[in-house]
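Can you keep this structure in mind? I'll have questions shortly.
A protein chain is absent from this complex, but the other protein chains hold their places.
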């Protein structure tokens, strides 16, 4: 019997990452990565206790040694299993400050998280995606963007440089790996996501925040597209969002 | 029993329009519009004979009298049924010519087809979408764009002006009707669609053309999104497409 | 002695058009076009009485017969003079209304003014620009855009479709006529222009409106660029503008 395909979701907290993991766990074994095990432990338990298969690994994506160590474990654990999908969902590097108050480190953290983090993740997942055989859908690598991916707002230079860089990387990989049959996508999340941390954020509309489950449905839809019809970029926002 | 919701697909030929109609006919009764009944008759028969419900109506979307006449028939026929989705898929107005060889009529046909046609369609469908109740998914209006929606190429001024205008309309409507709960989307089809007419077009890759069925799946996915998480724009292209 | 080159500025009112005419009149004989002679008569007198040469012609750019008649007069008057620059600055087609209150005519006026108007203007000026010899700067055709050229806002569908279409035309012509040595540019005016009509518009900053003279300086700068270094698109806005 062929080994069950697996998916890797990097950047798993209470929002998009966890919902994407739950969704992809309906079809695949999933590996979830986060710096802090607290961020994935409940999710891993939840998936494993409801008939799915999940493995949590601690990794700092901006640290190549840490990433290598995590992928060594993945290679051992999933030897013979094809990698069906990889999702980069890191939310790190956010800081909102007047430019002249930013330290070089704060400024650089946007790129460290979104640029170097995505670089390390892509360096390790693309070879696995290229080797994968026997998949129902084309192997897929999805990057999570934000409003700051297409707009450099005042006081957001650190995060926007990171998110612009991530979008550049996604375009570059789509043009290089698309013709090799790898589906690269970039999803722009334009609005506040409905998670515990944002529950009490003022919003005049009770349903004015993005639903992580619905975001996950879109990621899954992108993954299921045949290579004749690859979607590259999709922007998602609440119906009441100003844009 | 509540009346079955219906969908209206305008611009039905052998490609995207027909596939979208087939897809939406799995959930809804569908009305298909085209200038020439030859373009929808086989499709209507196919859907009706396979358990679905379809009605074909002849209409020239760029002619307000013709559109009004078609929607009068729709109102009679579907009285009491909620309109769940409307898709504008007109491909008209295409001409490829050096600018100085274009007649004013040829140039204007791009906008007549894509701008006025979409205006008439939106004027008639938006009130129905706003009235609809009891739907499973938010009422949806999707516009079909093309490479020329975001790029004015040499010799494509007529088509590009039409498609740029259509995108402007879609953005404008999304910002006005999104907050009213209507889902407005714009899909950029960037490549050749695999239909009988393009079968023999040179392509070094046998699967290098967009699959209308997969395009329809994306339209359906957009339609099913909850209003917390509306997708506005998605670009679709074959994996081997240069962009 | 070689004939003095001339420039044609279409859409001359109290703002950008008049300032561009004054600026270009420092080097060239200028023809100014407007529907209503009231819009150019004072300007023509001003230029002629201050050492320049100006001719005013009444023309409705969206009416090909009217445009042809104006260009017949231009051909007679400027026989033997090279056309150095042409500027399309029509502001017509503006209407701000909820979409469902727009008539087809109101909606279509955006394209009629910005699309057909620009088409007619380009059809008549491009052959003259291509024939021009002995010029100091490459022959130039500049189109005036607006915020609505890149953003379809709620209630602005008529104007935005026109301005998006104009931008598509400009791109298309730049790609076709650039390699022939014609400089095509598109300038996005993002803000309120400081003219008599807007004098009393609320603005918390006394210098928060665009200066038509400074806009004209940018048009002239674009015109003077050599063909090795053509600028295509420039966005101009007041320092306090939100964008």
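Chains here go by letter, A, B and C, matching the order in which they are written, and residues are numbered from 1 within each.
Simple rule for what comes next: a residue touches a chain if its C-beta (ideal position, glycine included) is under 8 Å from a C-beta of that chain, and two chains touch if they have at least 3 such contacts.
What you see is a predicted model; the values in this text were computed from it and never measured.
Among the chains on display, the ones the left-out chain touches in the entire complex are A, C.
Checked against the full complex, the one of A:4, A:73, A:137 or A:175 touching the unshown chain is A:175.
In the full complex, subunit A contacts the hidden chain through residues 64, 98-100, 102, 104, 107-108, 111, 115-116, 119-120, 122-123, 126-127, 148, 151-157, 160-177.
Of the residues in subunit C, those that touch the hidden partner chain are 138, 175, 178-179, 181, 183, 194, 207-211, 214-215, 217-218, 221, 224-241, 243.
The definition used in the following text is that only the chains that are shown with their structure count from here on.
The touch graph of these protein chains is an open line.
Two copies of one sequence, subunit B and subunit C, touch each other mainly through matching residues, since over half of the numbers at the interface are common to both. One copy, subunit A, sits rotated relative to the other, subunit B; on C-alpha atoms the angle is 180 degrees to the nearest 5.
Our note on geometry: subunit A versus subunit C, Cα centroid distance of 46 Å, whole angstroms.
The mean-CA centres of subunit A and subunit B are about 31 angstrom from one another, to the nearest whole unit. None of the residues of subunit C touches two or more other chains.
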